[in-house]
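Missing here is one protein chain; the remaining ones are kept as they sit in the complex.
Read from first to last, the chains carry the letters A, B and C; within each, the first residue is number 1.
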Amino acid sequence: MAISKRTDLALEARELLQESAEAITEIDGVIAREYKRHGCPVTRVEILSEAGEQAMGKPVGTYITVETQGLMRHEEDAFKRTVRAIADELSPLLPVGGMYGVLLAGLGNRDITPDAIGPLAMQNSVVTRHLVDKMPEEFGHMRPVAAISPGVLGTTGMESAELIQGAIQHVRPGAAIIIDALTSRRLSRLCSTVQIADSGIVPGSGVGNARAALNQKTLGVPVISIGVPTVVDAVTLMADLTEQAGQPEPDWSEIAKFSGGLMVTPKEIDTQVETLARVIGYAVSIALHPEMDADDVQGFLG
Amino acid sequence: MAISKRTDLALEARELLQESAEAITEIDGVIAREYKRHGCPVTRVEILSEAGEQAMGKPVGTYITVETQGLMRHEEDAFKRTVRAIADELSPLLPVGGMYGVLLAGLGNRDITPDAIGPLAMQNSVVTRHLVDKMPEEFGHMRPVAAISPGVLGTTGMESAELIQGAIQHVRPGAAIIIDALTSRRLSRLCSTVQIADSGIVPGSGVGNARAALNQKTLGVPVISIGVPTVVDAVTLMADLTEQAGQPEPDWSEIAKFSGGLMVTPKEIDTQVETLARVIGYAVSIALHPEMDADDVQGFLG
Amino acid sequence: MAISKRTDLALEARELLQESAEAITEIDGVIAREYKRHGCPVTRVEILSEAGEQAMGKPVGTYITVETQGLMRHEEDAFKRTVRAIADELSPLLPVGGMYGVLLAGLGNRDITPDAIGPLAMQNSVVTRHLVDKMPEEFGHMRPVAAISPGVLGTTGMESAELIQGAIQHVRPGAAIIIDALTSRRLSRLCSTVQIADSGIVPGSGVGNARAALNQKTLGVPVISIGVPTVVDAVTLMADLTEQAGQPEPDWSEIAKFSGGLMVTPKEIDTQVETLARVIGYAVSIALHPEMDADDVQGFLG
Partner (left out) sequence: MAISKRTDLALEARELLQESAEAITEIDGVIAREYKRHGCPVTRVEILSEAGEQAMGKPVGTYITVETQGLMRHEEDAFKRTVRAIADELSPLLPVGGMYGVLLAGLGNRDITPDAIGPLAMQNSVVTRHLVDKMPEEFGHMRPVAAISPGVLGTTGMESAELIQGAIQHVRPGAAIIIDALTSRRLSRLCSTVQIADSGIVPGSGVGNARAALNQKTLGVPVISIGVPTVVDAVTLMADLTEQAGQPEPDWSEIAKFSGGLMVTPKEIDTQVETLARVIGYAVSIALHPEMDADDVQGFLG
């Protein structure tokens, strides 16, 4: 949380992930670039070494942030451009080597809107494993893709990891793509960025209940995560606005005692989550089935 | 907004509405009481004169706040007790004099969760006008009640007031009860109080778009409003927490420039709005049909 | 109902509306044509005189049926083509003469899926009355369009006609477009045709509760109706299948005594109603705002 950002160097460095690419590239073992893809601003940070790991407070890997504000501003062609941008950033993170199967997992609670982005993205993804299997003449050329929405501990009594591991044992995929809601550090990122990484994910961090990590080590296959910040901690929200306004900062940790860990969400969250889930589902589908475009995905989903 | 509470005396006075009953009763032309009803804390403020109006910044009338935290804490019998408490507070505000008809209006946008409480309360209300009319032998003893969800300007192109006036011309009720989401001044009230008043309502104030007032003057019949705070302005949220923590306060108006009028809502808003809409629908139904209890309402709604 | 189609000549003639254009054109005072529009089969019947009225059992007017099976078959570009086809059939039915306002009304109960098509179409329509009014510099060139979802008698206690009349008094439109679910006579039309007419509509006929007609006489403005068959009477369903199979027909009226008026709907009704509501909302928007295409409508709706 940004609260302690003045004292916790690791955290401060981590924050840089969202600052200038130039500044980041100064750090040893880290390379960052900023560019636009189909009109969407993209920041790509690669952590290359242990030195970079320590400086950034994150494991070696690639971290990509695609900005999606064009969607909320209803810019021309924003939907198709954003889908394309995410698909194009996602593709190179997939393991090379042909038509191995992929397991998609949409984490989160479908009945709490800001936590529903994972399950909703599953509904918008092209799933083919059963078709490849049962109708090989028609679908044998497609990559077999399966999708799971494991729900949340509070309503299933099971960790997402347990169900995903079970699915992986049956599906035997070559990679897993895991979609989850995130807690944003900054108001400005709420429902307006998509964060892609190839170093795994800690499910539930989007709603304040961190669980066991899901990564190559725990799942046995390469894991690509796609996260969307949908909630912000109330105190972090305050710190962020106060800093932007150049106002003197109070002792946030004192204030945090009164917020009760309140997570907040914008009031238009329903539409925003629905749109982003569709964008992600389409982007994942196009990355996994390069012969499809957005219209094909829509046709397939019906 | 609490932002200017140090300079704007009227506003400061208005804030008192949520402070101690004793303090309020000191004000000329105002009487306040605090008590419990079926276990729910109730604050009742009566503004009796022009002096009271000026001190409180609100028109002459009765303002009742029923606290509903027991619901979220899942206290024993919380649902039935809260329904009963609201019904019992509401009943004495109804005009005396028999079985006149009543028009219910549920304001707000059903597709934005924190703004959906009005339309959802309509779905949970016992509506009888058509039954009284068409099956008088069976239902002739009941009060004729009609219900309208006029939607919001952005999706209908019409002011709620226009549609409600149209309905009143056809239904010719003896009173109107209008349910709406409110913007809370304080985090602690979010989805945890129900505010009842007999002086009318300004629709849309719950989501930052104030419209023409709905009151006896504009609608031609006595108007009782029932409001539930479901969103809080981000800067007000900050000011509230900072004050509770006893921290030095920055210049909130400067910070407000960076919040873009952001309204925030807790992440569990879906369940909370659904529960409160049901409580209000049941309470209104019991107040209007005193022969019914909560089980009868449930049976009627099916 | 097709039950008595062997004895009731008027009904039999009415059935012809869905039979061959050639056969219909033989009837005095009636002209029928069949053609394709953007790939969708269209049947257009014009009843021109009292003779035609009597033969067809429907008032003078234009009756257009657009077939939408391409949508369910996921044909290429089916969504855009169907939107375009309906918009192009609808446009010539609008009164000539410039930028008069239009009131849209989506009849039916949003909480019963097969009856929700009207309210859902409203959510997918471009509404501009408030924008034209309040931001004339930006939106003054657009046609002012308002939209109402009056609900159903059982949950509002008011006839749709009462609320629509109230809205018309405030909006003073040049025409009304009313969308409703219909009871299909034939299984084959269920969720696969859109029926457009300029002679008014009897609301609620889609779910077995006919109400007062909504037409130019009762509303005071030209009325265009758009209906989608979403339910079928169980006995009609049986009669239809038995006839198609060339099987001997039992006495359907005897069987009807045991069906309890059961209306049935296909199990995939959720998706079908959602898709058709979107098609109709977009088509109406394009017909009323000819400067827009489907992508503009999507951008506007957000």
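Methods note: a residue touches a chain if its C-beta (ideal position, glycine included) is under 8 Å from a C-beta of that chain, and two chains touch if they have at least 3 such contacts.
Small disclaimer: the values here were computed from a predicted structure and weren't measured.
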item: Residue among C:187, C:201 or C:283 touching the omitted chain; value: C:187
item: Touching the absent chain when the full complex is considered, from A:149, A:188, A:259 or A:272; value: A:149
item: Options A:111, A:254 or A:274, residue touching the unrepresented chain; value: A:111
item: Selected residue (touches chain absent from view) among C:43, C:68 or C:113; value: C:113
item: Chain B, residues in touch with the chain not shown (by the definition above); value: 74, 76-79, 271, 295, 298-300, 302
item: Contact set of chain C toward the excluded chain (per top definition); value: 111-115, 187, 207, 231, 234-235, 237-238, 241-242, 244-251, 254-255, 257-259, 262-271
item: Those residues of chain A which, in the complete complex, touch the missing chain; value: 111, 122-123, 127-131, 144-149, 151, 153-158, 162-163, 165-167, 169-171
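Simple rule for what comes next: only the chains that are shown with their structure count from here on.
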item: Relative to chain C, chain with the most remote C-alpha centre; value: A
item: Interface composition of copies chain A and chain B: same or different, split at half; value: same
item: Chain centre separation in whole Å, for chain B relative to chain A (CA means); value: 39
item: Gap in Å, rounded to a whole number, between the CA centres of chain C and chain A; value: 43
item: Residues of chain B whose C-beta touches two or more other chains; value: 111
